[in-house]
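In this view, the complex is presented without one of its protein chains, the others remaining in place.
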Amino acid sequence: MNKAMYTGSFDPITFGHVNIIKRAAKIVDELLVLVCFSASKQYLFSPEERVALIQESIATLGLKNVKVSFYEGLVVDYAMKHNISLLVRGMRAVSDFEHESAMSRINNELYSEIETIGLFSDPGVSHISSRFVKEIAKNNGSLQGLVPEPVQIKIKEKL
Amino acid sequence: MNKAMYTGSFDPITFGHVNIIKRAAKIVDELLVLVCFSASKQYLFSPEERVALIQESIATLGLKNVKVSFYEGLVVDYAMKHNISLLVRGMRAVSDFEHESAMSRINNELYSEIETIGLFSDPGVSHISSRFVKEIAKNNGSLQGLVPEPVQIKIKEKL
Amino acid sequence: MNKAMYTGSFDPITFGHVNIIKRAAKIVDELLVLVCFSASKQYLFSPEERVALIQESIATLGLKNVKVSFYEGLVVDYAMKHNISLLVRGMRAVSDFEHESAMSRINNELYSEIETIGLFSDPGVSHISSRFVKEIAKNNGSLQGLVPEPVQIKIKEKL
Amino acid sequence: MNKAMYTGSFDPITFGHVNIIKRAAKIVDELLVLVCFSASKQYLFSPEERVALIQESIATLGLKNVKVSFYEGLVVDYAMKHNISLLVRGMRAVSDFEHESAMSRINNELYSEIETIGLFSDPGVSHISSRFVKEIAKNNGSLQGLVPEPVQIKIKEKL
Amino acid sequence: MNKAMYTGSFDPITFGHVNIIKRAAKIVDELLVLVCFSASKQYLFSPEERVALIQESIATLGLKNVKVSFYEGLVVDYAMKHNISLLVRGMRAVSDFEHESAMSRINNELYSEIETIGLFSDPGVSHISSRFVKEIAKNNGSLQGLVPEPVQIKIKEKL
Partner (left out) sequence: MNKAMYTGSFDPITFGHVNIIKRAAKIVDELLVLVCFSASKQYLFSPEERVALIQESIATLGLKNVKVSFYEGLVVDYAMKHNISLLVRGMRAVSDFEHESAMSRINNELYSEIETIGLFSDPGVSHISSRFVKEIAKNNGSLQGLVPEPVQIKIKEKL
């Protein structure tokens, strides 16, 4: 289990994502956190901003085997080009499970080398989603306990 | 259990909502039905129209402890300002349950005084959603048994 | 069980749809595959293109009791006008099940003659959705095993 | 769609089962209601009693194409021997759906001729289960609205 | 919302149950925690022991409006006899939700005065079940964080 990849929109990164990164970093040799985007979709933060927020959010955790990057395209294409065969996914709820299950089959059909492992969301953060976070931020609610400090600061500037 | 709040888009109110209002009104002293909206989203009815439709729809039920209002912002902010600590939610299906479960955690983290109670949708109305209702209305289908009469009339004028 | 109808957006038809058509055609006398659309929604293919793709995709299967058409409006209105009382639905996952369950109740309330039967998605194709297919196509991924050949060709022309 | 089979323990038959029988009888030419049992399991009623209760419960419905029988063994073996290729299943909840989905795959693997169709439980009876009925009966609760009259009478004699 | 009832086997009480009791006690005037049992089922603790464990487990919480008792029979019969019309249920997962939803319909059919409210399990304790607790205890695992101290002590004596 040399290299693994944890992908998502991370618009923005939440404590739910941080939790998965920390745990995945322990069980694989190298972990790439990959910000995915599509030119046709609207995001609050640019891919570069999202990468920076992830880096700042995990800076103090001492995770030496984690890198962050961004990419537009099929996740599995990126994985194959960079010799990564393992995808890490966080699963919060039943709806996540079914989506991830279908995605893992699709990805495995595109490239049979690709395997997906799911980590069960930690109880303390399984209710957090980037969508909720943005909703609360727009209405000036507190993001304490939902997103790391760099995100709390940056999201206020944006909105 | 003095005051409680039942929030939603109510765009428009359905017999599913009416059922929850009737039942919630029995178990709390005061019930506020709060029409929520976001300036960035599109609705069929204005907040004022939705409040009026709710009031007309429950007018004949004799629910003396129910008030209706509207608000843009975080539901829990409104609740705290008006000294309401109880949120009432209707649960139709598994997807509702998971969404409401996450929302109740988020709200409880924003203000620890806030508690959420879920009522199980009545079998006779658990299949109704405002989205279905609008879809049917657009195609001139019958709304008998789905929404109260005032909504049946008003929705035809709109479309 | 004379006539039945299998409706959907089919934007585009996938091997998941083909599987349901084949199985439904075996258990009913006549099967109408009906492409549904709404003028207010955006699709990749026009209704006529989708009908053509379905016809080409099932051409070699020798299904003599299957017809394909398109319609804008309530599915059950079409069914009643054409003397069809049976709707066929494919169910892939829990979220499908809940949606279809609510839809079948709504349709049965609109016209009590309407009955809905669900077929369980075949394991080999239960992960496929038109949305996934378009996502992969946009990123030049392989659609082998996901959609019939006519769709593979046509979707490349479109994108 | 000539012949179909609706199987179960029916220990005892409930209004949920009756609803499925009525609806299935409309969409197939012949319906066999088959009481299944296993010598190693414990039941409240004998197979013969359960057959009788089903017959009495549907006697007044005028369903001329419905027969009732019982069998110990694999449902699909019985189906093949009697030239029945269609299984009818009622689906009340998500847990039912998943179980039925797996069963339909298993049965289809045993005999590829076998197809399973699911009917969505009617909202008015989707909460009823034979287990609940027996629990209530043991505690002298009212079975009105849960099981047909012949079952109400017989279950009191048993307990 | 004068009187409410929270029922269960409580074999034994866990921190999940304690959490629901604390929260329910805040939103109703009087809360009865009712240990239910059936003479035909096997339990680790007797009804009297379970009542005592509940009382000891909540003794330090200062919940003056909570009483504990036990009963064999239909929960709703007890409720009606004692003039209680509200049932409180904790919901941990999708399977709980579906079971509780069906139960609330059954109970409401037995007595239309009965209403059920569901509380969403707290993230920190939503994974705990009495069954897991007994399994761990049998294998000498630590029950720290799963059950209150009185249960930790008593369960060791039993096993």
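Letters A, B, C, D and E name the chains as they come in the text, with residue numbers starting at 1 for each one.
In this text, a contact is a pair of C-beta atoms (placed from the backbone, for glycine too) under 8 Å apart; a residue touches a chain by one contact, two chains touch by 3 or more.
These numbers were taken from a predicted model, which means no experiment stands behind them.
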Visible contact partners (per top-of-document touch definition) of the missing chain: A, C, D, E
Identified contact with the non-displayed chain, of E:Ser40, E:Thr60, E:Asn83 or E:Asn139: E:Asn139
Option from E:Ala93, E:Ile106, E:Leu119 or E:Val151 whose C-beta touches the chain left out: E:Ala93
Footprint left on chain A by the chain that the document does not show: 1, 23, 26-29, 86, 91, 94, 97-98, 100-101, 104-105, 115-121, 123
Hidden partner chain, residues of chain E it touches: 92-95, 126-129, 132, 136, 139-142, 145-146
Absent chain, residues of chain D that touch it: 73-74, 76-77, 94-95, 98, 101-103, 105-106, 109-110
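The rule is short, and it goes like this: only the chains that are shown with their structure count from here on.
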Separation of mean Cα positions, chain D and chain A [Å, integer]: 47
Chain D residues counted as touching two or more neighbouring chains: 94, 123, 126-127
